[in-house]
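One protein chain is absent from this view; the other protein chains keep their places.
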Amino acid sequence: MNLTLKIWRQPDAVSAGAMHTYQLADVSPDMSFLEMLDVLNEQLNDQGEDPIAFDSDCREGICGMCGLMINGDAHGPEVTTTCQLHMRSFSDGETITIEPWRSDAFPVVKDLVVDRGAFDRIIQAGGYVSVNTGSAPEAHSVPVPKDDADRAFNVATCIGCGACVAACPNGSASLFMGAKVTHLGLLPQGQPERDERVVNMVAQHDHEGFGGCTNIGACTAACPKEIPLDVISQLNKDLRTAIKHGH
Amino acid sequence: MKGARASRTTIALKLGMAVSGFIFLGFVLAHMYGNLKAFAGHDAFNEYAHHLRVLGEPMLPHEGALWILRLGLILSLVVHVYCAIVLWRRAARARTTKYVMKKDTGATRASLMMRWGGVTILVFLIWHLLNFTIGKVNPSGGATNDPYLLMVDTFDLWWMTLIYIVAMLALGAHLHHGIWSAAQTLGWTGTAAKRQRAKVFGFVIALIVSIGFSLVPLAVLAGIITK
Partner (left out) sequence: MSHDSHDMDMPDTVTATEASPSGSLDGDYDDAAGYYTPGTPLVDGKAPQGPIADRWQNRKFEARLVNPANRRKLSIIIVGTGLAGASAAATLGEAGYNVKTFCYQDSPRRAHSIAAQGGINAAKNYKEDGDSVHRLFYDTVKGGDYRSRESNVYRLAEVSTNIIDQCVAQGVPFAREYGGLLDNRSFGGVQVSRTFYARGQTGQQLLIGAYQALERQIAAGTVSMFTRHEMLELIVADGKARGIIARDMVTGEVQTHLADVVVLASGGYGNVFYLSTNAMGSNVTAAWRAHRKGAYMANPCYTQIHPTCIPVSGSHQSKLTLMSESLRNDGRIWVPKNQADCDKDPRDIAEEDRDYYLERIYPSFGNLVPRDIASRAAKNVCDEGRGVGPEVEGVRRGVYLDFADAIDRLGRDAVANKYGNLFDMYARITGEDPYSVPMRIYPAVHYVMGGLWVDYDLQSTIPGLFATGEANFSDHGANRLGASALMQGLADGYFVLPHTIRDYLADGPFEAIGEDHPAVVEARTSVTERIEHFLTVNGTRSVDSYHRELGNIMWEYCGMERTETGLKKAIDLIRGLRDDFYRNVKVLGTSESLNQSLEKAGRVADFFELGELMCIDALNRRESCGGHFRGESQTEDGEALRHDDEFAYVSAWEWAGLDERPVLHKEDLVYTAIEMKQRSYK
C-alpha cells in the first residue's frame, strides 16, 4: 500500500504547529497503525528529519497510552485502540489525516503527544476508596451481588486513554468520570465516600477546563472499551443525590 | 477539589437545563392543545383564549393565573438560556484549537444542533410573542383584537406559515435530543433499556409537537380553517 499522511507537527508545547504531508510506500496491511508510523519514523531518521513523537506503550490495547485522531475519528475507524488498529482498515492510495487529541485540558507536549495529567488529578479528587494497607477486613466479610460486581467490572475496564474527551464536541470527560463513579458506586466499599467523591471529581473536572456533557454520545462511540452512556446517567444521578444531601 | 460545592458544577447547570426544559415541554404540550382548538372554529378558539385570562377568578385577579404561568416560563427561560450560554462558553474554551478533520461518529444531527437550534427557537419566540401576544402584529393588516382572526390572517400568508413550520422543525429537533438528554441528566437512564426508552419517548413527543403545531397553519393555508 502507498499512503499520503497528513500529520500534525509541533516542536513543543509553546511553539505553533502545522500539518505536514509525508508519502509512505510499501505499507503492509498486516502492520498496526503505530508500526506504520514506526516505519515512517525510520524513513525520516534516515533522511535526517526529526522523527514524529507519539505515545504508545503496551501495544496490546490495555495501557491507554496511545491515542490519535485518525481521519476525524478518535482511534480511527474501528472500535479499538490506535495500537490495535491495523492498516488493512485503510486502502491503497488513501490520504490519512493524523492529529493529536484536541482538548485544552490535554495540552500538546510535542507532535502527537499530549499531557493527560488532568485525568490523574480527577482521580486524585476522589476516584478511590480510602483504605490504608493492612486495615482491610476479610475479603468475604461483605458479599457483593454478582450482577453489581460484573457491572462494576465492565465500567472499570476504562483505560484512561482520553478518546472520550477527544471525540466529544464539548470536550467533556464525563464518560471517564462516570465510569469511575459508577464502578465505585456499585460496590459496598464505595458507599461511605460516595457523595464527596462525585462532587469533588466533577469540580476537579470543571476546574481542569473540560466542557459540560450534552449527551451527544460521540464519547461512547469512540471508546475502545465500549463504556456505555449509562455511566453518565449514573454520574448525574449521584451528583443530584449529593445536592439533595446538602453537598 | 476538597470542599467543592455540587451546585457550582457543570452537572448542576445541566440539571438547570433539564428541569427548565421539562417545564417548557409541559407548556408546549398545553399550548399545542390550545392551538388545535382552531379546528373547532372561531368561537371555541377565542373562548379558550379568553378563558386563559379569567382562569382562577375571582380568587385571582384578571389574568392572574396567566401571569403566574408567564412568570414561571420567564424564569425557566432565564435559567435555560443562562445555563446554555455558560455551558456553550465552557465547551468553546475546552477546545480552542479545532481539528483539521473531525467526524462526529455516534452523534445524531439533532444532538449537534442543540445550540443553534435553541437560538433559532429563541428568535422565533420573540417574533411569535410580537406577533400574537405583545405586539399583536397582523402582517396582513387585519384585526388584532380577535385571536382567531389574527391567527387565520397570519397563516394565510405562505411565508408566515413557512417561518412557522421551520421553527417547528427546529423545535422538534430540539425536543428529539432534549427530552432524552434531560432524562439522562436527571439520572433516569442508567441502563441500556431505559436509555432506549427515553430516546424513543423523545422522538415520539418531538414528532407529536412538531406535527401538532404545524397542522393549524397548514390547515389555514390549505383553506380548511377559514375566517
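Order of writing sets the chain letters: A and B. Residues in each chain are counted from 1.
FYI, a residue touches a chain if its C-beta (ideal position, glycine included) is under 8 Å from a C-beta of that chain, and two chains touch if they have at least 3 such contacts.
These numbers were taken from a predicted model, which means no experiment stands behind them.
**Student:** Could you tell me which shown chains are touched by the chain that is not displayed?
**Tutor:** A
**Student:** Which positions on chain A touch the chain that was left off?
**Tutor:** 11-13, 28-32, 34-36, 38-39, 42, 45-46, 48-51, 53, 55-60, 62-65, 78, 80, 84, 86, 88, 109-110, 113, 115-117, 119-120, 123-125, 127-140, 142-146, 149-150, 152-153, 156-157, 159-160, 183-184, 187, 189-190
Assume only the chains that are shown with their structure count from here on.
**Student:** Centre to centre, by mean C-alpha position, how many angstrom separate chain A and chain B?
**Tutor:** 36
**Student:** Give the list of chain B residues in touch with chain A in this complex.
**Tutor:** Residues of chain B touching chain A: 1-2, 4-15, 87, 90-91, 93-108, 111-112, 114, 177, 180-181, 184-192, 194-195.
**Student:** So in the complex, the part of chain A that touches chain B is made up of which residues?
**Tutor:** Residues in contact with chain B: 6, 8, 19, 69, 71-73, 97, 99, 102-105, 125, 167, 169-172, 198-200, 202-207, 209-222, 228-230, 232-240, 242-243, 247.
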